[in-house]
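The other protein chains are all here in position, but one chain of the complex has been omitted.
Up next is chain A:
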Amino acid sequence: MKKLLMGNEAIAYGAIEGGVQVVTGYPGTPSSEIFTTLAAMAKEKNIAAQWSVNEKVALEVAAGAAYAGARAMVTMKQVGLNVAADPLMTLAYIGIKGGLVLAVADDPGPHSSQNEQDTRRFASFAKLPVLDPADPQEALVMAREAFAISEQLGLPVFLRPTTRTCHVCQDVEVAETVITPPKPAGFVKGPNWVIFPSLAAKRHIWLNEQQEAAREIFENSSFNRVDPGVGRQGIVVGGVAYHYVKEALAILGLNIPVLKIGTPYPLPINLVMKFLDGLDRVLVVEEQEPVIEDQLIKMIYQHRRPLVLRGKYNRYVPREGELNTDKVKEILGAFLKIEVPKVKQDSNQPALPIRPPVLCAGCPHRASFYVFKQAAQGQEAIFTGDIGCYTLGNMAPLDAVDTCLCMGASITLGSGLQLAEPDKKVVAFLGDSTFFHTGIPGLINAVHNQAKQTVVVLDNRTTAMTGHQSHPGLPRTATGTPVEPLDIARLAEACGVGFVRVVDPYDYAAALEVARQALAYDGVSLVVMRRECVALVKGGQQARVVEREKCLDCGLCIEELGCPAMAKGEAGPVIGANCTGCDLCSQICPTGAITKRGEAKCD
């Protein structure tokens, strides 16, 4: 049966075809829909699906299930893998019993990430095999097969899609019937589950041997394939770049041999050497790091094969950003020394407006940032930020995010800044999901070490940026089971925070008063700014309108808030149809010119 599936959905369907029984993960673009698709089918397919508080926890829970023989999948994005790195490196030594697949999505570009790190590098660092799909259909098949490969090797296996697989849709062949996996065999006690140094020394030898075992499996894998062509020049291509190479060759009317690699680590030597046999010049095309290329260079040296190899090291292929057909066309032109017709850019094009992503109209974070900026006026304050929608608070005119490094780092970076500059006020912003992810250890650290800072938890009752996933502060789990929500304020109190308040950021006056008190507090203070994400509230407040007679056209509302529902008009601000009626603008307007639509005189 054919279904139109996004790559992430295809991976979820593949995991089900592969008999997955346990799924864990932490949301992160571009990976999130793998888990949400599985969670939506969890009850029907009898899968245990749990959002975890962070990626380390997610990997450990999945590993536990795999210890007992269950087939498990853990999902995250590339930067999430850093959080899971600690268990990962040793888990490779311990190995698993039931198939364990780490679906880690990479984001070259980057479209929605703090960096462009290459998960294939991480996998080879951990000495674990990687499958790298070229499109959603292949992602489905790889997800399905990965469990068997994992069990055969006794090792966790990586499935590493990139944004252009995760967020690409394709008509995908889905199996009509799905085999129900057998009940897990169960955990069998034994010395091999406890990583003593003596075991680590022994297992390291085993792990190194498994590299050859994995390589042998990949020698015959259908994920690697030769597309024959003519001549003594050829291309080795990995992952999504395969389609770019094929399209560029078609555009240029060329027919040269291509080796498609779907298993970049460990690289199948015999297959590659056989491909190289008939060739004098070879180009390696892959996104991000030279993972395939490095292994090829080593092989060529070890086998003393005279060959011209081109790729990243000659700067033929960029090491940063995403590839596409246009870039690959240029690369092919340089490699084959042929003319490539360029698409002409029109120089008469009028100047286009700058349009970066901004906080939504009526976003409660806008109100929170504004409140704290107002409360801190006249004092020197540093606003440390974190990962989430609210990173967008750094945009003009709010300018309320001075740092952003990684999940949970607003509190800890703030503590460090405060050590160096004790006279400045430090306000650390982070979201509710982020607070649970890695915020709490930083908060405990700040309290224990007697920091003086204000922590603001922007609690919008969801994990908004990645698509509104649940977290422990909410009264339901990933599969919709009702649970007792964790109370961030009470948690903060239990961590020893001396000043804790909960306030609604839409209530400007009350929030401002709380913010002032929090900033004045001598020690760690924490304010929970609680208001649901606007994207979750359907048909909420009445939209606002500007009464012309009362408006002075002072521009305050526009210049201070940067709400995308407000635009400059001929006679003062104009509020558009996308206004959600959060009422922030009307609370700061000095003349009370902004009122509810329908109630205003000039409507």
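The criterion applied here is as follows: contacts are C-beta pairs under 8 Å (C-beta built on N, C-alpha and C of every residue); 3 or more make two chains touch, one makes a residue touch a chain; residues count from 1.
The definition used in the following text is that contacts and distances are computed from a predicted model.
Participant: The complex has one chain missing from view, so what does its UniProt entry call it, picking from "Pyruvate ferredoxin oxidoreductase", "Nickel transporter", "Helix-turn-helix domain-containing protein" or "Molybdopterin converting factor subunit 1"?
Facilitator: Missing chain, per its UniProt entry: "Pyruvate ferredoxin oxidoreductase".
Participant: Please identify which residue in A:171, A:421 or A:487 touches the non-displayed chain.
Facilitator: The one listed residue touching the chain not shown is A:171.
Participant: Determine which one of A:240, A:411, A:492 or A:584 touches the chain that has been left out.
Facilitator: A:240
Participant: Going by the contact rule already stated, which one of A:44, A:346 or A:522 would touch the omitted chain in the full complex?
Facilitator: Of all options in A:44, A:346 or A:522, contact with the hidden chain holds for A:346.
Participant: I'm checking contacts with the chain that's been left out. Which of A:85, A:251, A:537 or A:554 qualifies?
Facilitator: Result: among the candidates, A:251 touches the missing chain.
Participant: Over the whole complex, note the residues of chain A touching the chain we left out.
Facilitator: Against the missing chain, chain A presents residues 2, 4, 29-30, 111-112, 135, 164, 167-171, 240, 243-244, 246-247, 250-251, 324-326, 329, 343, 345-346, 348-360, 389, 391-392, 395-397, 465-467, 558-559, 562-564, 566-568, 577-578.
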